[in-house]
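Can you keep this structure in mind? I'll have questions shortly.
One chain of protein is taken out of this complex; the other chains stay put.
Here is subunit A:
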Amino acid sequence: MEKAKISAIQLFALMFIFDLGTALIVSYGVTAGKDDWLSILLGMSGGIILFFIYYPVYRKYPDLPLTSYIGEIFGKYIGWIFGFLYCISFLYIAARNVRDFGDLLSSSTLTETPLLVIHTSFVLVICYVLYQGIEVLGRTAEIFLFVLILLGIIGNFFVLVSGDITFQQIRPPLEHGWGPIITTAFPTITTFPFGEMFAFMMLMPYLNKTKLVKKTWLSALICSGLILSWTAFLNMTVLGLDVMERSTFPTLATIGKVSLFDFIERLDAIVVLTLLLTVFFKAAIFLYSAVIGIVDLFKLKNHQQIILPVGIILIFTSMTIASSFSEHLEEGFDASIKFVHIPFFIIIPFLMLVISFIRNYIKKRSNAK
């Protein structure tokens, strides 16, 4: 824990950008067919439910990061192990995000640059921001929130006026019934990206007004959910299901189709920049959560001394996480959801909620006696 405070708007910016990170660009939700946008909205409501699992636990310990009170809930030793596992999972997801970013850049724009170079330069910048502390990260997010909104407006505007939108592509709605929509929304979309917001349980104590947590969290979740759903909708109307299923980065393909007056073309930079910004914050938040978790668990003096070592682990992990991009994606939508997202962002938080309730109950009864 460093001594720092961030404001509600900064937290909102962090959360908002965090949710958009990678999900906005990578192909996701296509298993729901033409109704992926609906599936994302459902997933968002799943995210809201998850929040009400996290929130009561947070209310009990508003001044502590997750790793500190997890020991009080599960008992000292089991809690410590869980806390450590959380740090590792945060680091793992950060590595996945970095890899998403690196693969997009090397397959679309920087085709000849080695992946390691992209990763190293990216992670070093993240490390630098985190070295400066959470306050700096929050302020940066506040500024880049507006840049991001501007990019979004420009990108959307050009896609809308380009005339590439055909609503026939999303018709008929519910082509295969509700089945695929629900199975895509739960658990895949609920956990990625909305469940990943659990990482903010590490950052909550920094908020200067604890009362605003609920408002901030939910508004960020709903805003980002709506934007993700809208983007998926737009991609589907421009590309059609077939291309959506095949393309690795649908949003990039969508913006690539914009061609106005033979003059406004190749707007790929907008998408790449959006990804750069969002992934930067997402990876930074995960890395920071992991770092202060480690500081907390191992009782280190401050987080600055271990940022660089952990950053190097991050680079190493992101390089070795998969041998190919296909393997990386496969892992992301299968193993990572099953073994990281569901247990760490749904099951353990739920257990935490139940156990803390039981403990409370026992405490009250013993007090009453």
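To be clear about the criterion, contacts are C-beta pairs under 8 Å (C-beta built on N, C-alpha and C of every residue); 3 or more make two chains touch, one makes a residue touch a chain; residues count from 1.
FYI, contacts and distances are computed from a predicted model.
J.: What is the protein name, per UniProt, of the chain that does not appear here: "Imidazole glycerol phosphate synthase subunit HisF", "NADH-quinone oxidoreductase subunit J", "Ger(X)C family spore germination protein" or "ATP-binding cassette domain-containing protein"?
T.: The record names the chain that does not appear here as "Ger(X)C family spore germination protein".
J.: Touch as defined at the start, partner being the missing chain; which of A:Leu110, A:Leu212 or A:Leu351 qualifies?
T.: Checking the options A:Leu110, A:Leu212 or A:Leu351, the one contacting the hidden chain is A:Leu110.
J.: Considering the whole complex, which of A:Glu2, A:Glu175 or A:Glu330 touches the chain not shown?
T.: Checking each option in A:Glu2, A:Glu175 or A:Glu330, the one touching the absent chain turns out to be A:Glu175.
J.: With the missing chain put back, which residues of subunit A would touch it? List them for me.
T.: Interface with the chain not displayed, on the subunit A side: 107-114, 168, 171-172, 175, 240, 242-243, 246, 256-257, 259, 266.
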